[in-house]
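Input: one structure, supplied below.
A protein chain is absent from this complex, but the other protein chains hold their places.
And then chain A:
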Amino acid sequence: MKTQHEEDATALPSVLRFDAVGLNYKTRSGTTTALEGLNIDIAEAEFVSVLGPSGCGKSTLMKIASGLLPTTSGSAKLSGQVITGPNPEVGVVFQQPTLLPWKTVLENVLMPIRSLGLPQKQYRSRAMQLLDLVNLSDFANNYPYELSGGMQQRVGIARGLVHDPKVLLMDEPFAALDAMTRETMMGELQRIWMETRKSVLFITHSIPEAVFLSDRVVTLSQRPGRVIDDLRIDLPRPRQLQDMTSAEFGAHSARLRQLFVDMAKSADPQEATA
C-alpha cells in the first residue's frame, strides 16, 4: 500500500523515514505491540504532524527517531542511514519543558552542545540568536523558575535547535500549556520554522494545531499504531490564527475529525454493528 505522500515526494530528498517500523514493548504481562508496519517519510524542510489517539504509539515513534529505542522490525532512517542511536542531526522538544532548574536559560540552551562535546564558546552567539528568535534574549541569564510555562517551552525549542540539527522532533510540546498560550505558541512555532526551515516531526493530539502548523498531517490508528491517513495541507503561509475559521481549514479539520470518529466506532464493536 502506497501512501499519498510517497507518490509525490520526488521534489525534496527524504530526511527522516520510517520503513515498515514495528515496535514491541516487553512487559511483565507479555508483549505490547505499540507500532506495526508504520511508514512515514519526511522531506527536507517539511513540517509533518503525527496525529493519533492517546496511547497509539506517538511518543514511541519519537523515541525511535531520536535513537533512544531500537525498532523491533523495519527501520528508521535519517538521511538514508539507519538510526542505531542518538544522533546530533536530531533535536528534541518534549511535552514538559524539562529544563535544568540549576542552570540559567542560556546554559540550558547550550546543554546539547556540552552534551555532544562541541565547543561551547563557538555556539554561544548561536544560542543567543535562537533566544532572540524565541523572543527571550532578555532572559538569557534568568533561571527557569523565573519564567512562565510558555517561556520555558520556548527555551526548550531554542535548545532543540541549538546544535543546528536537520530534524526537530517535538512530542506534544504545547499540551501542557493553557489554551491562550498554546495559540500564541502555534504562531511562534510557525514563524520559527519559516525562519529556520528544519524538517519537523510534530506529535500532537490536537487537530487544529496539526492543521495550522503542518504541510502534512499523518494520522495513526489506535494501538498498534499504523498510518491510516496522510493529508496534505496546502494553505498559504504564514497562516494566521483567524484562518482557522476559513472553509478550507474547516474542511481539513472535519476530515481528520471523521477519522477519529470512525476509530472510536471500530473500537466499540457494538456501535460498529449498529
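Basically, a residue touches a chain if its C-beta (ideal position, glycine included) is under 8 Å from a C-beta of that chain, and two chains touch if they have at least 3 such contacts; residues count from 1.
Methods note: contacts and distances are computed from a predicted model.
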Quiz item: UniProt protein name for the omitted subunit, picking from "Bifunctional protein PyrR", "Cytochrome c oxidase, subunit IV", "Succinate dehydrogenase" or "ABC transporter permease subunit"?
Solution: "ABC transporter permease subunit"
Quiz item: Of A:22, A:37, A:88 or A:208, which one is in contact with the hidden chain?
Solution: A:88
Quiz item: In the complete assembly, which of A:67, A:187 or A:208 touches the absent chain?
Solution: A:67
Practice problem: For the chain that's not shown, point to the residue among A:111, A:128 or A:235 touching it. | Solution: A:111
Quiz item: So that we can see where the missing chain sits, which residues of chain A does it touch?
Solution: 63, 66-68, 85-88, 90, 92, 94, 96, 98, 100-102, 111-112, 114-116, 143-146, 163
